[in-house]
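A single protein chain has been omitted; all remaining protein chains appear in their positions.
In this document, chain identifiers A, B and C correspond to the written order of the chains, with residue numbering beginning at 1 in each.
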Amino acid sequence: MTISIRAFGVVKEIFGAISVNVDLPENATAKILKGHLQEIYPALSKLTSFALAVNSEYANDETVISSKDEVAIIPPVSGG
Amino acid sequence: MTISIRAFGVVKEIFGAISVNVDLPENATAKILKGHLQEIYPALSKLTSFALAVNSEYANDETVISSKDEVAIIPPVSGG
Amino acid sequence: MVVKRHCVNYDIKISSDNLNVASCIEWVSAPGCGGIDVFVGTVRSETKGKKVVRLEFEAYEAMAVKEMEKIAQIAIAKFSVHKVLIHHRTGVLDVGDIPVIIAVSAAHRGAAFDACRYAIDTLKETVPIWKREVFEDGAVWVAAHP
Partner (left out) sequence: MVVKRHCVNYDIKISSDNLNVASCIEWVSAPGCGGIDVFVGTVRSETKGKKVVRLEFEAYEAMAVKEMEKIAQIAIAKFSVHKVLIHHRTGVLDVGDIPVIIAVSAAHRGAAFDACRYAIDTLKETVPIWKREVFEDGAVWVAAHP
């Protein structure tokens, strides 16, 4: 399945885009997606940390991703 | 010497006045004045507490009062 | 009636006029500050279940501004904050009116919170201002009796 990943902040610079599409096996977890993204974009591993959001909620490693989900990378937040 | 004592809040009601004049021995301390006032106005002893201010600073028991000082009774404060 | 004391880094006022929150925040604001904490007191509609009709505040102004000035100076020294503002109303206040505003600016928010809380807690303990609560069936000087 193809998943579109939204980028914010520093991740837009790492992607060079506001979103990217990646191919993932069906029922892939957030952990698998994170590993996949770190392979394609080694700069992600240099961040203090990054999380994934699925349908605008923080995902944990076991969260299963389906093709209809809205997925985003959340680099370290710095609001306020 | 004669000392004028300013009253605020509940003490105005106890005195029935915004200030009273009392006769004190020269070099009387705040402690002596407090005792004197409690004798004349027993209702003062029913307050949660009361302090004296001399020249608009809190006095302690040993503070000596002179005839030129501005003296006030400070019942429990409740600003804010 | 207005009594004031001020300095480059603090502003103290006791006034029988309405207090203005926006201008207080503007006063403490400074380019080097990253956070402002503001405490706004408001007149509550009830005390221990009894309906409050109005409050009356009285101050020993000359002494109150001195005590408020001490609070500001200690807050600045103790918490390393930029600016401290303390404004207090006197006279008759209705439910919803603002008896007190304390605003503190600091480089970092923790210091602003700590100093603001110190200031309101200390004001309630030391500043010679008295509040008379008027109910439908009487009135009391708050905290006067045990």
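Annotations
Just so we're on the same page, contacts are C-beta pairs under 8 Å (C-beta built on N, C-alpha and C of every residue); 3 or more make two chains touch, one makes a residue touch a chain.
Just so it is clear, the model here is predicted, and its values are computed rather than measured.
The chain not displayed here makes contact, within the full complex, with A, C. Across C:Val21, C:Val92 or C:Ala139, the residue that sits in touch with the chain not pictured is C:Val21. Which of A:Met1, A:Val22 or A:Leu47 touches the hidden chain is settled by the complete complex: it is A:Leu47. Taking the complete complex into account, C:Ile120 is the one of C:Ile12, C:Val65, C:Leu85 or C:Ile120 that touches the chain left out.
Counting the whole complex, the residues of subunit A in touch with the unshown chain are 6, 8-10, 13, 46-48, 53, 56-58, 72, 74-80.
The omitted chain makes contact with subunit C at the following residues, 21-22, 25, 29, 31-46, 95-96, 105, 107, 109, 112-113, 116-117, 120.
Following the convention adopted for this analysis, only the chains that are shown with their structure count from here on.
Centre-to-centre spacing of subunit A and subunit B amounts to 72 Å, using the average Cα coordinate of each chain. Once the centre of each chain is set as its mean CA position, subunit A and subunit C turn out to be 48 Å apart.
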